[in-house]
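All protein chains but one are shown in place.
So, subunit A:
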Amino acid sequence: MATVSFDRTRKAFGAHEVLKGISLDVADGEFVILVGPSGCGKSTLLRMLAGLEQATGGDIRIGGRSVIGVSPKDRDIAMVFQTYALYPHMTVSENMGFSLRLAKAPKAQADARIKTAASMLDLGQLLDRYPKELSGGQRQRVAMGRAIVRDPKVFLFDEPLSNLDAKLRVQMRAEIKALHQRLKTTSIYVTHDQVEAMTMADRIVVMNGGNIEQAGTPLELYDNPANLFVAGFIGSPSMNFIEGILEAGSTFRSKGGFTMPMPHGLAAKMGREAVYGIRPEHVEIARNGREPTLSPTITVVEPMGAETLILAEFDSDSISVSYRGRDIFKPGDKLPIVIDPNQAHLFDKATGEKIR
């Protein structure tokens, strides 16, 4: 196990700068997830840590030791690839034991480690099979087994679940998390799926355009997003954004002229252009004679069983509402809603930063 540090790490491909000076410290045993849209640089950062890409600036340290110029094999890390990268001509056992074979580990010791990893991942019956004889989930387990056998300082995961179907993804998510809780090896995991990030991470690092937008625990990011990008990226369904202006009396007025209550305790400048953010699950339906904040017109109703997602429009804006219940709403109906100001967020329109 080891700490990992990125210190103003940069990467450019020709004139195109992919990472613009990343600084991040990962604690010993921590499970950190790098999340962001395609092209944000998260996989490049992981590959640089693995030694598969060279940094063009800054430093990368594993266990306090700089690994700039150190070959991948000497970094004591193991990586699980998106395509699994299992050697097709080797059996499961040979795949898992390949690194030990190269390191000329004694056969008895290698066999024992393969056996331990296989039993941990329920692969005991598959050791003599070839990758082509395995299902996607089994291949994924073998790829993890290959990493575990090495007992590395750091585990790296590069979108390991993206090739699996939805059901298997949920199952593997739980297995990876359980595995980390058992092994406690420092792990860095890349995904574009914010649900994966929220459910698995000790800490999430949200990246965008080669920069870190925000790093924090899943609930910190959910409850207190630093800017519009993080607010829109974390949480499913996404946060509603309504553009408007701040007015006297702690009021937000949307472009269409609707007013909404400001989060309490916020002393914002009057006349400032802002974006009002509220999560769909924080919008309530006005019942029992409660005065609605808004009554938009329903455009789409998406029943999902446990909850229902409704998309509604008011003037030029739209708002989505997620609630537990089975009220019969249909497109065209008015939806009386109440917005809790304490659950709302305000962002500066020009900078995207949260107004505090």
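Everything that follows uses one rule, which is that contacts are C-beta pairs under 8 Å (C-beta built on N, C-alpha and C of every residue); 3 or more make two chains touch, one makes a residue touch a chain; residues count from 1.
Basically, contacts and distances are computed from a predicted model.
Asker: Out of "3-isopropylmalate dehydratase large subunit", "Pyruvate dehydrogenase E1 component subunit alpha", "YeeE/YedE family protein" or "ABC transporter permease", which one is the UniProt protein name for the chain not included here?
Answerer: Hidden chain identified via UniProt as "ABC transporter permease".
Asker: Thinking of the whole complex, not just what is shown, which of A:K73, A:K107 or A:K255 touches the missing chain?
Answerer: In the complete complex, the chain left out is touched by residue A:K73.
Asker: Going by the contact rule already stated, which one of A:A15, A:L102 or A:A248 would touch the omitted chain in the full complex?
Answerer: A:L102
Asker: What does the interface between subunit A and the hidden chain look like in terms of residue numbers?
Answerer: For subunit A, the residues touching the absent chain are 50-52, 71-73, 77-79, 81-83, 85, 87-89, 98-99, 102-103, 146, 150.
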